[in-house]
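Only a single protein chain was left out; the remaining protein chains are all shown in position.
Chain lettering (A, B, C, D, E, F, G, H, I, J and K) follows the sequence in which the chains are written, and residue indices restart at 1 in each chain.
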Amino acid sequence: MVQILVINGPNLNLLGTREPGVYGAVTLAGIEERLRARAGSRAELQFRQSNHEGDLVGWIHEAGRNGTGVILNAGAYTHTSIALRDAISGAGATVIEVHLSNVHARESFRHRSTIAPVARGVIAGFGPLSYDLALEALLDGREGACA
Amino acid sequence: MVQILVINGPNLNLLGTREPGVYGAVTLAGIEERLRARAGSRAELQFRQSNHEGDLVGWIHEAGRNGTGVILNAGAYTHTSIALRDAISGAGATVIEVHLSNVHARESFRHRSTIAPVARGVIAGFGPLSYDLALEALLDGREGACA
Amino acid sequence: MVQILVINGPNLNLLGTREPGVYGAVTLAGIEERLRARAGSRAELQFRQSNHEGDLVGWIHEAGRNGTGVILNAGAYTHTSIALRDAISGAGATVIEVHLSNVHARESFRHRSTIAPVARGVIAGFGPLSYDLALEALLDGREGACA
Amino acid sequence: MVQILVINGPNLNLLGTREPGVYGAVTLAGIEERLRARAGSRAELQFRQSNHEGDLVGWIHEAGRNGTGVILNAGAYTHTSIALRDAISGAGATVIEVHLSNVHARESFRHRSTIAPVARGVIAGFGPLSYDLALEALLDGREGACA
Amino acid sequence: MVQILVINGPNLNLLGTREPGVYGAVTLAGIEERLRARAGSRAELQFRQSNHEGDLVGWIHEAGRNGTGVILNAGAYTHTSIALRDAISGAGATVIEVHLSNVHARESFRHRSTIAPVARGVIAGFGPLSYDLALEALLDGREGACA
Amino acid sequence: MVQILVINGPNLNLLGTREPGVYGAVTLAGIEERLRARAGSRAELQFRQSNHEGDLVGWIHEAGRNGTGVILNAGAYTHTSIALRDAISGAGATVIEVHLSNVHARESFRHRSTIAPVARGVIAGFGPLSYDLALEALLDGREGACA
Amino acid sequence: MVQILVINGPNLNLLGTREPGVYGAVTLAGIEERLRARAGSRAELQFRQSNHEGDLVGWIHEAGRNGTGVILNAGAYTHTSIALRDAISGAGATVIEVHLSNVHARESFRHRSTIAPVARGVIAGFGPLSYDLALEALLDGREGACA
Amino acid sequence: MVQILVINGPNLNLLGTREPGVYGAVTLAGIEERLRARAGSRAELQFRQSNHEGDLVGWIHEAGRNGTGVILNAGAYTHTSIALRDAISGAGATVIEVHLSNVHARESFRHRSTIAPVARGVIAGFGPLSYDLALEALLDGREGACA
Amino acid sequence: MVQILVINGPNLNLLGTREPGVYGAVTLAGIEERLRARAGSRAELQFRQSNHEGDLVGWIHEAGRNGTGVILNAGAYTHTSIALRDAISGAGATVIEVHLSNVHARESFRHRSTIAPVARGVIAGFGPLSYDLALEALLDGREGACA
Amino acid sequence: MVQILVINGPNLNLLGTREPGVYGAVTLAGIEERLRARAGSRAELQFRQSNHEGDLVGWIHEAGRNGTGVILNAGAYTHTSIALRDAISGAGATVIEVHLSNVHARESFRHRSTIAPVARGVIAGFGPLSYDLALEALLDGREGACA
Amino acid sequence: MVQILVINGPNLNLLGTREPGVYGAVTLAGIEERLRARAGSRAELQFRQSNHEGDLVGWIHEAGRNGTGVILNAGAYTHTSIALRDAISGAGATVIEVHLSNVHARESFRHRSTIAPVARGVIAGFGPLSYDLALEALLDGREGACA
Partner (left out) sequence: MVQILVINGPNLNLLGTREPGVYGAVTLAGIEERLRARAGSRAELQFRQSNHEGDLVGWIHEAGRNGTGVILNAGAYTHTSIALRDAISGAGATVIEVHLSNVHARESFRHRSTIAPVARGVIAGFGPLSYDLALEALLDGREGACA
């Protein structure tokens, strides 16, 4: 069965408990439940969250070693981390970058992603559905991303 | 039935006939056929393509007036057109920005989108699948995009 | 009788039908009616609108050829079009740049105008009155603009 | 009767005595006379000029306190003064920014205005007529500027 | 007794009379009263306000000459005045820069201070309490600021 | 016989009728006549002009499809159009960029060309002779441009 | 009793043992002792230090959850961490940013703070006294910071 | 006899009393005395100093009106004042910009002068001798500055 | 015997297992073995690797405390970490910055190092030999680096 | 007979011996032979090459003095030399800037030319043919370049 | 007797023979004659000119070795040469930077001097008189330049 690792970065553990006006009432557990339901028997999912950049780097290494596809919401590290970028290209991991919000409609420092150039693709702005779409892309798309 | 307008901008009429190494062998007709198959009876699709910025602006107006959802691959105008941006926000159209390629892995002038801040979300890098995912988002997502 | 051409650029056909909170309830037809009333027999007015940059360029040529004064609200092309700028200086047209809103109080990409340097003057922020003031300037001002 | 304060900033006392090739032969007194004639009994005008930024700030305060409309040609302070900007927004004064010349056709450091974002509107390039148009805008426009 | 000069720059005379939503209902007189109460017999306070950059420069000179500590809210001149900066370093005055609001949460042109590099320290964002904290710092801190 | 398409962009229809001091007295018809004389039986020339970016994009597609060489004076679109750039590389057209004037001696926004990187070469500053030299290059040069 | 968390970021564990010329002879333990003395029974203080950005993010979450006020000296992360900024706004924590040194008098990369816009206020340049003033602000200031 | 006005801007009244390590022990009075000795009967000198930008603007107007040559040390206003620049070009005054110190060897914000482009020439770095050299230039140089 | 700490940052644990085309077939263990052979009895080496910025900061502190020389390949943190820079200068550690690849021949964001200004020197581009040369420099060079 | 000086700058002596993949197999001697053949009796050609900026400057002086037309491939000095620019405008030489390669398709630092603004025109991207076209332009074009 | 070396850089050998409208009719020989007359027996002058940056570097070394004062008009190298800057500071030469024209009134790339920060002072805009003033400064000023 297809292995998929869902990695959430800094502050995403706060989801649903604060700022519902911005991020909605959904929790990370809720996203997991929803995504597991959608995956059904099509994929085996693992969920992890950390506020530590180094943890994210290590998990990407692990995914690359095991050939596991990655759905990555790197939160704030999206915009600053060259280490994550190097991890993705160095480990040869297949990574889809996702965001709950439309980052392009927020502060300008959120418009630039250091990891997008080495990701397979980017999905942003659809709330929890962003994760679902990434799942579909990983299941469907192994056959040939368009450069 | 849900109405959806698929708008393709400049040079996308070339798909499949040139540069297969970059954009694959798929044609715009192929994308249409594939997307119609996926939509089935869930949505009524219209496809349009133009190299004229003004045509795209007018089509967005029409979609806003009719409450039609829009899948928009604005091609090069993605990066330069304030008129398209104003059309989307002025007409109140629900627009999902799509790209076949991962624009963030190409020249730096393709990293900035003038229309993303007023789009509902962005999907980039999955080839024809980008359109499929946008379709799913439009069908699923009307209930509440995450800011 | 003095000939005046009023040119409106992209998205201005939307006026009054969408975003009344931003642009008010006035329509382009309303602006035309108001301006014709003010002009009375002092000037013969023509109104045109297009979303195509190329149409605007051609109309400026026509005005330059005929010696017609121009009131130009170029909308989004104000900020990006070198072609319009070249049309104005190349055709020798007398053009007054107008804006309904105070563009300087909006997004920073609306602060720069590529056409202002070759316009006779700029009037921005007075709603439909901006057009009226431009009319007065064209009727009064032929005698000697201040460099 | 409507009260209007016409404020002229640094170097505008030189008008008419130097550089007639650039600014024409009109003096500040001439502008005053012309504007008083146009206002007639429609408005009571006061004229002031100073080379001191602090004087301009104080006069804006006074106008805000008294509900007096302001026609402001801030000269060089247009491009550098955050204090004037804060005065306008802090005092809640209704200010129309005017310029004799088309500042956008001059040196690039004259293209940026720090006060325009908090002014009601901007009129530039029509010589003494710029003041007349601002007067018309203040008399006509109290009913609702377009954002 | 310790001598302290409290200098307020442009527009701060407006405090309490306008924009209470932004700056609160406190007036400059209220700040003075509050600060005098806190100082008690620990320090002799003088309060001054001017909209003129030159006045502020002069008062800094005076403080430097007399060895008087300075609490300086330079308002808009904080961001533009090299003259104030030179006054502080030239006169050898001990100056604490204060702001009522958190300037870093406002427009980007308020993020840069030309005087902070020559001030002893900066306190921003605490409303009238900012002045109180500066007073404590001046009374306590003469023994050794940390570089 | 060699097929060559000569494409002229916005405002070039004005040639010879306005601003003779800048562009000389030559008209677009004159350039055509001169170039046909030089080509003689060596090449079959087609001339087209449009103020619409979309028209230029379409003509480049046509030339790529037919293997026609292109002499392109894109006027103002030289500096702003990513769509034209994509058309040239997407259609695989052989394009020589020409300019009547030395664009590097004019305003700085004319120094950057978005299409030059995908053109075969650039010729600028020789008036109508620029077109002649481009013709010679197309006839001579098919054998191997130097990277 | 009021709960306050004092968070110190990277390298602050070095205080007092190295570079006394720059940071003085005080140690982190000395700052703690001094601050506890000042707080007395007015507040219950906790002190933490870490070189890991992720630890700081987690502690901010904890403070937000518990409604604990935070005195934060984020050291070098002040200038680079978007994750800390998101933690503060996401957790709704009340944070006062402090610095021992006047960061504006040091290298230019220390002049910009990514966290200041979401902090309640900033205090910089007073050595250990910076912490004392932040304590006073937290105890006094809950009633209404000035925007 | 030749009339010369020596204008000193903000903070120059501090000369000699503070920071002798930087500016030497000379006072403004000392510079005046030295310069009067050198001028002898060759020129009639007036000395003025102000911390107010507006005063400097007015004195330049006066010099332009009277045809008086100006030696101008504008201090910090050298780097920020467009009003002074406009005063010099507007009043047609002959101005030589002087600096005691070599401003190019100091902070980068002192490298740019807004007034130098409209001054006749610039002399910087020679201490009080800078004024002497400017005097020689004004006496000698009326016959033809080199563009 | 001389103590030397060899610190490798994020992603360097991947060496030899992925991207041999870029980084060669050597592993971190291979580098250690080679370097131990070269050091022989001249130095006692310790090797550490972490993906956590905070770990690297702590190890630098330890080296500074013990007077241990450091060979530091900080990987991606080279370009973003002010915390590492502060650790080096704060702990007074002697650090030689090394890179396997010639970072100046790669992406532009790898050309800037935040830690180089506080390192003793930089060696880049020689593969595993870079570490050897750093070892020689540490053994030889204690006597006086050239400023 | 028309005199023409062909000047080649730094590194062009390497042509043909290195990097044939980039510059082709042609040598500078080959270019000379080809160009002499084309010129025939129409012009007398001189060829010079130097790696010294100063030599190029001197040769431009000589050409200006003698009224000799110049074909100039300044190599790397194209992008950095203000001295060459001043030589061309100072000596009044007629210079055509040529490049073998399409410099706009190479590194970004090759897109800017300091000498183009003072050259008569620019020809780039046609290999040795670039020199031929420049020759034709010099022979044909003396009658009136288009500004 | 005081030794002074007058060094003129690239293109200054053209003086007087071309562009008299810009640089006047004076030749370098004329400047020499005039300066020798002024120096009389007060100083022994040597004049040199070269278009080679390396020559200028060498002459500065020589002057530093011999303790000779230098009047340096480095022409275009003023704006680009770090080598000249290093020569001046490395050789410890006393150099006065002179310019015939007011470089600040010309193109923006002439406003920046790489050598001014290491020169004793700068004199610009007085034509040949600039050299005279530099001579006076060298003779008078050895006693103490103002930092």
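One rule holds in what follows: a residue touches a chain if its C-beta (ideal position, glycine included) is under 8 Å from a C-beta of that chain, and two chains touch if they have at least 3 such contacts.
Keep in mind it's a predicted model, so treat the numbers as computed, not measured.
Q: Could you run through the displayed chains and say which ones the absent chain touches?
A: I, J, K
Q: On subunit J, where is the contact patch with the chain that was removed from view?
A: 9-11, 13-14, 17-19, 50-55, 75-77, 79-80, 109-110
Q: For subunit K, which residues lie in contact with the unshown chain of the complex?
A: 52-55, 57-58, 61, 64-65, 80-83, 85-87, 89-92, 114
Q: Even though one chain is hidden, which residues of subunit I still touch it in the full complex?
A: Interface with the chain not displayed, on the subunit I side: 21-24, 100-102, 104-105, 111-113, 116-130, 132-133, 136-137, 140-141, 144-147.
The definition used in the following text is that only the chains that are shown with their structure count from here on.
Q: Taking all residue numbers used at the subunit D/subunit E interface, answer same if over half belong to both copies and different if under half do.
A: Different residues, largely: of all residue numbers at this interface, under half are found in both copies.
Q: State, to the nearest whole Å, the distance from the C-alpha centre of subunit F to the C-alpha centre of subunit H.
A: Computed from C-alpha means, the inter-chain centre distance equals 54 Å.
Q: Between subunit F and subunit J, what is the gap in Å from one C-alpha centre to the other?
A: From the centre of subunit F to the centre of subunit J is 23 Å.
Q: Would you pick out the residues of subunit D that each touch at least 2 other chains?
A: 52-55, 80 - these are the residues of subunit D that touch more than one other chain.
Q: Would you mind giving me the full set of chain pairs in touch?
A: Listed by label, chains in contact pair as A-B, A-G, A-I, B-C, B-F, C-D, C-F, D-E, D-H, E-G, E-H, F-J, G-I, H-K, J-K.
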